[in-house]
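Missing here is one protein chain; the remaining ones are kept as they sit in the complex.
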Amino acid sequence: MGDLIQIVVAKYNYWIYITLMMIGLYAMIVKNNLVKKIVGMNIFQTAIILFYVSTGAKRGATIPILEHGHDGHAHVIHAADYINPLPHVLMLTAIVVSVATLGVALALAIRIYNRHNTLEEDEILAQIREK
Amino acid sequence: MKILGLIIALSTGVLLICATVDFPGWADPASPASTHLSPHFIEKTMEETSVPNIVTAVLADYRGYDTMYETAVIFTAGLACFILLRIFVREEPGDRLYRHVLTGVTVRVKEGAKLPPSEDFERIDATWTPPDLIIKTICRFLIPFIQLFALYVIAHGHHSPGGGFQGGVILGASIILLAISQDLRTSVRRLREKLDAVLCAVGVIIYAGTGALCLLLGLNFLDYSALASVLHCDPVTARSHGILIVEIGVGIAVMCTMIWIYNNVSSTGKYDEGL
Amino acid sequence: MIWQLDLAILTLVVMAGIGAITVKDLLGAAIMFGAYSFMMCLLWSIMGAVDVSFTEASVGAGVSTVFFVAAVFRTTRRTKD
Partner (left out) sequence: MSQQYPALLVIVPLLSALVISAAGWINKRLCFPIAVAALGVAAYSSIGLLLRVMEEGAIVYRLGGWDPPMGIAYYVDHLNGLVLAVVSVVAFLNLIASKKSIEQELPDKTAPFYALYVLQVTGLLGIVATGDAFNLYVLLEITALSGYAMLAMGKDRAQLSTLNYLYMGTIGACFYLLGVGYLYIVTGSLNMVDIANILPPLYESKAVLGAFIICLVGVWVKMAFFPLHAWLPNAYTHGPSAASSLIAPLVTKVMIYVMIRLIFTVFTPEFAFNILAVSKPIVWLAVAAIFMGAILALAERNLKKMLTYIIVAEVGYMVGGAWLGNRAGMTGAILHIVNDALMTLCAFLVVSNIAYKLKGYAFDDLKGLVRKMPFTMGALVIAALSIIGVPPTCGFFSKWFLISGAIQAGQYAFMVALLFSSLVNVVLFFRVIEICFYEPFSNDHGHGHGHHPEPMAEAPLTMLVPLFIVAAGLILVGLYTGDIVNNIIEFAIPKSIV
């Protein structure tokens, strides 16, 4: 039992990311409203970004910007002193991708609204079937 | 559908939880992620690129190829919103509202009818409210400072958090703020649609073109040290300058794309009435 | 790192996420999503990912929310779920 609690506590960031991912996935599958699905999609993507950022964290380290004096005096750099920068780089890209996807999805939703005058998927499908 | 969704979400969650059990501990300095590649980046960045912000160096140099496509993704999104939403209308459809500036009288012009050309009338949105003095003044004060800060973020990305992307978004946001606080026509008058769209492409071309220039100078694509012969400096400094050039390209591309997407989404592609 | 703060923000993130998908008003959902993004950005800056949280503050909490609000303004606030 103690072990289990330790695992749960030691990796709580990962549990939160899984929870958020499940929320997002659930919203994308179940919700009927197109914009709600887009919100779910964004939560889903952000959860994955949270996961990556968590992998980069390092105990006892500082942000990945090197100290640099202007006195020309070179510091000795230890890898253990700085947080892993690679996941941050990847996630900058992922954030950009998520906002790009958001823009396209909203544009599509507006097109659909202009045609069908509703954002509910079942109502749109009913309109299509009537034709 | 609800139950199916719940089952899918939960089974994904269970799969992920099972896989997570075998992970190295959270924030463990001895985990593979922290010991395989990242020590090289942390220890060598300064001597190889002379950029203190490791994230900027990795983003624009070691993995600069990713970032070029990241900019291309943003550009694609702008183009996608444009092609999806933009409607080119010669005659403005529907009734329009005009306001007589001197008297404050609002005139509704029926579809197809035209107002005599006059300086006294200004076009207003259907949901127009009298301009709020506080909002207008504060935005007028804020926008230059926001833009100044954005330029600082782009230029100072080597030494502090930030860079082309963040700065570009802030620049774009300042124009979007103008569009929200006044109206879309004011902001479009500042940055015409055509110029905006061309600048989007130009931003990415600056990035990819810098890479192609390196290729023409005889080294691999995006190997900024090739720029040393053009910039008259040593290869390491050339890398630092190369990063600055591409960050400026990213900034331009992102700023214009954000404005482009906003303009198209907020006016459903008609470019007449914004938020 | 202050774990109490961390835990509080994690709870808020989950609450904002659930709120964003359950509230029966799309404008509300957009604002909730903005709050969610901002909490996320705080979380990342706690973890030392300053560049990522800077981006998320400007993109997720800023521009994304504006896009959402613009889209909701141009369509409808009504939603059945």
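To keep things simple, chains are lettered A, B and C as they appear, and every chain counts its residues starting from 1.
What we mean here is this: contacts are C-beta pairs under 8 Å (C-beta built on N, C-alpha and C of every residue); 3 or more make two chains touch, one makes a residue touch a chain.
Since the structure is predicted, the reported quantities are computational estimates derived from the model, not experimental observations.
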For the chain not depicted, the shown chains it touches: A, B
Considering the whole complex, which of B:Ala77, B:Ile124, B:Ala228 or B:Leu275 touches the chain not shown? B:Ala77
For the chain not shown, which residue from B:Gly162, B:Gly211, B:Gly251 or B:Gly274 touches it across the whole complex? B:Gly211
Note that chain A touches the absent chain at residues 25, 28, 34, 37, 41, 44-45, 48, 51-52, 55, 86-87, 90, 93-94, 97, 100-101, 104-105, 108-109, 111-112, 115, 121, 124-125, 128
Quickly run down the residues of chain B that touch the omitted chain. 15-16, 18-24, 31-38, 40-41, 61-66, 68-70, 72-73, 75-77, 79-80, 82-84, 86, 88, 194, 197-198, 200-202, 204-205, 208-209, 211-212, 215, 219-225
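Criterion: only the chains that are shown with their structure count from here on.
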In whole angstrom, what separates the CA-based centres of chain B and chain C? 19
Inter-centroid spacing, chain C versus chain A (mean Cα positions, whole Å): 11
Residues of chain C that touch two or more other chains: which are they? 50-51, 55, 59, 63, 67, 70-71, 74
For chain A, residues contacting two or more additional chains: 12-13, 19, 23, 26, 54, 56-58, 61, 63-65, 87-88, 92, 96, 99, 103, 106, 110
Quick check on the complex: what are the chain B residues that touch chain C? 53, 55-56, 59, 161-163, 165-166, 169-170, 172-173, 176, 180, 258, 261-262, 265-268, 275
Flag every residue of chain B that touches chain A in the complex, lowest number first. 1-2, 4-6, 8-10, 12-13, 16-17, 20-21, 23, 25-29, 31, 33-34, 37-39, 41-43, 45-46, 52-55, 58-59, 63, 66-67, 70, 73-74, 76-78, 80-81, 84-85, 159-161, 165, 261, 264-265, 268
Residues of chain C defined as touching chain B within the complex: 50-51, 54-55, 58-59, 62-63, 66-67, 69-71, 73-74
